[in-house]
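For this view, one protein chain was removed and the others were kept in their places.
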Amino acid sequence: MYPFREGSFAVRNGWYVAAFRNELGRDLLARTILNQPVVLYRKEDGEAVAVGGRCPHRHFPLGKSCLKGDAIVCGYHGIAFGADGQCVDIPSQDVVPRAYKIPTYPLVEHGLWAWIWMGDADKADVALLPDLEEIGVTAAGMTARPFYVQEVQGRYQLLNDNLLDLSHLAFLHASSIGTVENAQAPEELVKRPGFLSCRRYIRNADAPAVMAASGRYAGKIDRVTGMDFYLPGFHAGIGDMAYPQDHPEHPGETIVTSRVYHAVTPATPGSCIYFFAMASEDVEGMDFMFDYLRPVLDEDKFATEEIEKMLAIIGENPDELLIKTDRNAVEGRRMLQAMMDAERREAAEAA
Amino acid sequence: MYPFREGSFAVRNGWYVAAFRNELGRDLLARTILNQPVVLYRKEDGEAVAVGGRCPHRHFPLGKSCLKGDAIVCGYHGIAFGADGQCVDIPSQDVVPRAYKIPTYPLVEHGLWAWIWMGDADKADVALLPDLEEIGVTAAGMTARPFYVQEVQGRYQLLNDNLLDLSHLAFLHASSIGTVENAQAPEELVKRPGFLSCRRYIRNADAPAVMAASGRYAGKIDRVTGMDFYLPGFHAGIGDMAYPQDHPEHPGETIVTSRVYHAVTPATPGSCIYFFAMASEDVEGMDFMFDYLRPVLDEDKFATEEIEKMLAIIGENPDELLIKTDRNAVEGRRMLQAMMDAERREAAEAA
Partner (left out) sequence: MYPFREGSFAVRNGWYVAAFRNELGRDLLARTILNQPVVLYRKEDGEAVAVGGRCPHRHFPLGKSCLKGDAIVCGYHGIAFGADGQCVDIPSQDVVPRAYKIPTYPLVEHGLWAWIWMGDADKADVALLPDLEEIGVTAAGMTARPFYVQEVQGRYQLLNDNLLDLSHLAFLHASSIGTVENAQAPEELVKRPGFLSCRRYIRNADAPAVMAASGRYAGKIDRVTGMDFYLPGFHAGIGDMAYPQDHPEHPGETIVTSRVYHAVTPATPGSCIYFFAMASEDVEGMDFMFDYLRPVLDEDKFATEEIEKMLAIIGENPDELLIKTDRNAVEGRRMLQAMMDAERREAAEAA
């Protein structure tokens, strides 16, 4: 499906964010991920687990059921499944067949997030997770905090496209975090397997509105913006601002260093789950940013949902006129498509 | 469609409940039954009738029109149809062609219900209706009363499946009418053409919560629960409770005898109409039950609608792991499928 080949929905073998870690507890959390119902919870010993969200008996949603110890007891006929997916009780009979079970999914707590692997479990490799030091979550002096989770009524790639082309800051977010230089400054790209990075180095430009709004600084700044895409669904953004080199008092000194984290997880073909988090050296400033960025992120949600509606009218294969700043987004799409193609080939060979 | 073969929707030749009799009067009642628009009303002489709900001229809903004598006058261009379906007036012309008519459907008032036959009218046989004495509506000392009608946003068979497997009382209705014995007691089945019956005989078990809530009794009881399925869409349930045989004062005496009636009528492929009624020896107790059972029935509606949503995500052919208590539901599905297959063969032969 657009912007991928017909029949290509999403990469299966990869880590997706299923939840913020602090969302997980003894209440069942139901999510649809890669078009599969999933239930997330913590066992009594605190371990976070993910299992299939459908009772195989009558398809009742296990996410609308309840926990008894470490087992989910289906709210319909009381069939119970352990955290290993194995059925542990069928109330109406004495024997529980070995084959009676639900899927389980590798789930890893790493940084602020619980990461799920919806594909072949034997390929789930924690070495493929983003390095926490690299993305700044555990970097010295930085404090990271989950901000928002929301369901977006648009296909996930529209949001990935958004994050892979930060020139949109100059317009969609012109009143808050962007300036015209976000579109105009040249962009440097770095690519390695499963990773795609872009940077813009902006010199002596007006500070974006957020700087004045937060009472920090209203003059000219040097700025580094960029986004590191850890395929298939995680983006770590960088937003560093410094006094310009010719500033009379603080030449080149850092004003603020922050990291933003966008995780985009495919839900259904027409919707996704969007997780936003932030890390900063300025812990107090985070409360301000929590309120300030909410409408900014809503602009991205708005754009995504409006485009989904547009596709519903004009169909799945719209003409598309690419421009130079699309290099990064196009590369991201290509890499995802290549991963999907490889998965399809493997599945065909295995069959 | 699930859980039937692809292309199989519902049995056509059979009596379905179209309405409670007390719903019918001189106001037009519009229902969608077996994916056909239907209008129900009483003629001036009180006779209840059912006709097609679409004006064949411009497809305006006759259910949104009005009655003039025994005829429905279409609200759009005034074309009028008698209770026999025959057009009786086309205001813009003098002659009414014989061929100008709408369908009529056999409709029989029987017990609390008005039963409709959507298939071949010449096969409509009142002998196929449930025997009122047998189901307890007219049994000595019993009073029957219609309770609720509601549209359920789920395919009808999900609700039939629900009613054919009463082990769900032990979980979905654990806080009201069920106890664990509803799942654990052995089930006895009886099958004859067009009829499927199940019974559980529970001895010396805790009374369900409803007994204490209604101020009747809170100790151990003997209990008979069961459901008689009169195919294709009517279930008569039995819920008798008695003091246990070893009760010091009333050994084996009846506490309460009641019958419940669930009619499930296919509306569209993804929705059905659900009629619930009750009969009891305890007339005063019925008011209490009317309020008490409403949220209980909502649990069944909830389960049905949640499963319909689940099927929308995972598709029409979900893996299904059956258990022993599914015997009755599976038998019910088989009998319905066999009826649909026979109808299809007959239609093919006739063509």
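Should a chain be cited, it is by its letter among A and B, assigned in written order, with residues numbered from 1 in that chain.
We adopt the following convention: a contact is a pair of C-beta atoms (placed from the backbone, for glycine too) under 8 Å apart; a residue touches a chain by one contact, two chains touch by 3 or more.
Treat the numbers as computed from the prediction; the structure is a model and nothing was measured.
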{"item": "Absent-chain contact - pick from A:Val126, A:Leu189, A:Ala218 or A:Met310", "value": "A:Met310"}
{"item": "Chain not shown: contacting residue from B:His57, B:Arg145 or B:Lys309", "value": "B:His57"}
{"item": "Which residue of A:Glu6, A:Glu249, A:Asp319 or A:Glu349 touches the chain not shown here", "value": "A:Asp319"}
{"item": "Footprint left on subunit A by the chain that the document does not show", "value": "158, 161, 165, 167-168, 170-172, 180, 183-184, 303, 306-307, 309-311, 313-314, 318-326"}
{"item": "Subunit B, residues in touch with the chain not shown (by the definition above)", "value": "32, 35-37, 54, 56-61, 64, 73-79, 90-93, 99-100, 268"}
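The working rule: only the chains that are shown with their structure count from here on.
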{"item": "For subunit A paired with subunit B, centre-to-centre distance based on mean C-alpha positions, whole Å", "value": "46"}
